[in-house]
Every structure is written in structure tokens, then in C-alpha cells.
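Here it is: the structure, laid out below.
For subunit A:
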Amino acid sequence: MSTVFIAFQNTDEVRGIVEAIMDDNPHAVIDMQPGMVKINAAGRLVIKRASIEEKLGRDFDLQEMHVHLVTLSGNIDEDDDEFVLAWKH
Partner candidate 1 sequence: MQIDLRTVSITPLRQTFDNVAKRLGGDKPASRYQEGTWDVQARANYHYRPTWDPAHKMFDESRTAIKMKDWYSFKDPRQFYYGSWTQSRARLQETAEADFDFVEQRGLVANLPATIRKLALELYVPLRHVEWGANMNNASICAYGFGTAVTAPAQFQAMDRLGSAQYLSRVGLLLGSQDDLVAAKEAWLNDAKWQDLRRYVEDSFVVQDWFELYVAQNLVLDGLMYPLLFRRVDDFMTSQAGPVVAMLTRFQAEWFVDSSKWVDATMKTAATESAENKAQLEAWATAYAARAVKALTPLVTHALGDAAAGAIDEAMTQFKARCAKAGVSV
Partner candidate 2 sequence: MDMPAKKLGLKERYGLLTRDLHWDTTYQPMDKVFPYASYEGIKIHDWSKWEDPFRLTMDAYWKYQAEKERKLYAIMDAFAQNNGHLGVTDARYINTLKLFLTGVSPLEYMAHRGFAHVGRAFPGAGARVACQMQSLDEIRHFQTQIHSMSVYNKHYNGFHDWQHMHDRVWYLSVPKSFFDDAFTAGPFEFMIAIGFAFEYVLTNLLFVPFISGAAYNGDMGAMAFGFSAQSDESRHMTLGLEMIKFILEQDPDNVPIVQRWIDKWFWRGYRVLTLVAMMMDYMLPKRVMSWKEAWEIYAEENGGALFADLARYGIKPPKGWAQACADKDYLSHQAWNVFYNYGAAAPFHTWTPSAQDMDWLAAKYPDSFDKHYRPLWENYTEMAEKGNRFYSKTLPMLCQVCQIPMFFTEPGDPTKICYRESEYKGDKYHTCSDGCKDIFDYEPEKYVQSWLPVHQIYQGNCFERGTDPTAEGFDPLIAVLQWYHMNIGRDNFDFNGIEYGKGSEDKNNFEKWRAMSTGNM
């Protein structure tokens, strides 16, 4: 199955975001690179607002991810609660 990925700048806030993603996606793998953290996952990756809010202890708008994003790969489906990356085949 094809791999989707998303990469963030390595910052304090991102730590919480990454933790939340890893909890929600047990099949995902972290790849640390200079200055950034990349998360690879076979097929599909789900990012949940509620999980991030829990980790950060505050309200979080998924669009806030724009501030930290470095790159991603896969088709995106986004609503207020979830941001999903997936390959369709």
C-alpha cells in the first residue's frame, strides 16, 4: 500500500500535535530529520482536532496546522473535526 506523509517544523506545539497523531494512528512511523518531524503512514492518516486539543489543553482549529506544516503527500479531506490524508487505491 502507498505511503502518505505529513511533516511539521520541530517546535514545542508540534510535539503535542505529533503525540496526538501517533495515538490516533498506531500504524504511523516517525522519521526525525534536521529541524523537522515527518510522519509516514501506510495508506491513510487521520488527524483529529479533539485529540490535539486534549494534548495541548486548549481549543485548536485544524487550520492552525498551517503555521507548522512543512510538507505532505496524499489526497486531503478536511472538515472542522478531522483532517484525513489518504491514497484512494
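Criterion applied: all candidates are chains of the complex that A comes from, given by their letters.
Quick notes on this one:
What we mean here is this: a residue touches a chain if its C-beta (ideal position, glycine included) is under 8 Å from a C-beta of that chain, and two chains touch if they have at least 3 such contacts; residues count from 1.
What you are looking at is a predicted structure, and each value in this text was computed from that prediction instead of being measured.
Every candidate listed (1 or 2) is part of this complex; the one in touch with subunit A, counting any copy, is 2. Contact residues of subunit A toward candidate 2 in the complex are 2-5, 7, 9, 33-36, 61, 63-64, 66-76, 78-80, 87-89.
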